[in-house]
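Below you will find the structure I want to go over with you.
One protein chain omitted, others in place.
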Amino acid sequence: MQLTRRNVLGLTAGAAAFAMAGGRFSPALASAEDAEKMVMDFTGGVTPGEGKVSLNTPEIAENGNTVPVSVTVESAMEGDDLVESVIIFADGNPNPAVATFHFTEMSGEALATTRIRLAKTQNVIAVAKMKDGSVFMDKKEVKVTIGGCGG
Amino acid sequence: MASKPRIKVPKSASAGEVITIKTLISHEMESGQRKDKDGNPIPRQIINKFTCTFEGQMVFECDLDPAVSANPYFEFNAKVPSSGTFKFTWLDDDGSVYEAEAPIEVK
């Protein structure tokens, strides 16, 4: 690829920003209400309780393109004490859905780590659905910084 | 996309032990939110599902949205009941399926 300035700008904007709000193209960012609605869709209308699920995110993400996120849920992972799934939302992204993890007894522990894209400073939300129908939530704010060098 | 997936599974474990598995695959995870230099939208193309099974039994599964970073990375745990083989699959929006497997021995 010929690295013209235009080219580079386009590419980095696309790569870095994924959806830099206020850029040349700014897809509508989700509102916290959208994310809340998606949480309720996932839980089937049950308001999630606190505890059990814990989300581990950096306080400050060095680059919004690759933000490590871990989630763990307290559970024996046997019989009825089983985590079925954990959904991750980012309430400030163009689309709040990030990923859904599904666990089984064979998982041994309800634990997962991945790397995600965050368009701006926002909340990352994890909602865990247990086999007995109970749901739990954790929420962490991640600050996404703006690089000084060309964005 | 030529690269083979990278997987990290211990070679052996004791029966019933919970082990940690790591996987990494080379993929752009084109979000569908970007435009090319002429202003045309670049269509979404992502890995949309990742699955890990052990001897046919589901261990861990993930539905991915475009907010998962390029070169999707997963770390998760698995209980090892016996010697056997872990199988991993990644499903691409374009219908491609990438596969890998790793044996484990119970001592």
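We just call them A and B in the order they show up, numbering each chain from 1.
Assume a residue touches a chain if its C-beta (ideal position, glycine included) is under 8 Å from a C-beta of that chain, and two chains touch if they have at least 3 such contacts.
To be clear about the criterion, contacts and distances are computed from a predicted model.
**Student:** Refer to UniProt and select, among "SoxAX cytochrome complex subunit A", "Alpha-D-ribose 1-methylphosphonate 5-phosphate C-P lyase", "Heptaprenyl diphosphate synthase component II" or "ABC transporter permease", the name of the complex member that is left out.
**Tutor:** "SoxAX cytochrome complex subunit A"
**Student:** Identify the residue among A:Asn65, A:Asn95 or A:Asn123 that touches the chain left out of the display.
**Tutor:** A:Asn65
**Student:** Name every residue on subunit A in touch with the hidden partner chain.
**Tutor:** These residues touch the chain not displayed: 1, 3, 5, 8, 11-12, 15-16, 58-63, 65-68, 143, 145-150.
**Student:** With the missing chain put back, which residues of subunit B would touch it? List them for me.
**Tutor:** Residues of subunit B in contact with the hidden chain: 2-4, 6, 8, 22, 24, 26, 70-71, 73.
Keep in mind that, in the parts below, only the chains that are shown with their structure count from here on.
**Student:** Between subunit A and subunit B, what distance separates the C-alpha centroids? Give it in angstrom.
**Tutor:** About 18 Å, centre to centre.
**Student:** Which positions of subunit A touch subunit B when the two form their complex?
**Tutor:** 6-7, 10, 14-15, 18-19, 25, 27, 65-67, 70, 77, 90, 93-95, 97-109, 111-118
**Student:** Which of the residues in subunit B come into contact with subunit A in the complex?
**Tutor:** 18-19, 31, 33-37, 42, 54, 57-70, 72-79, 81
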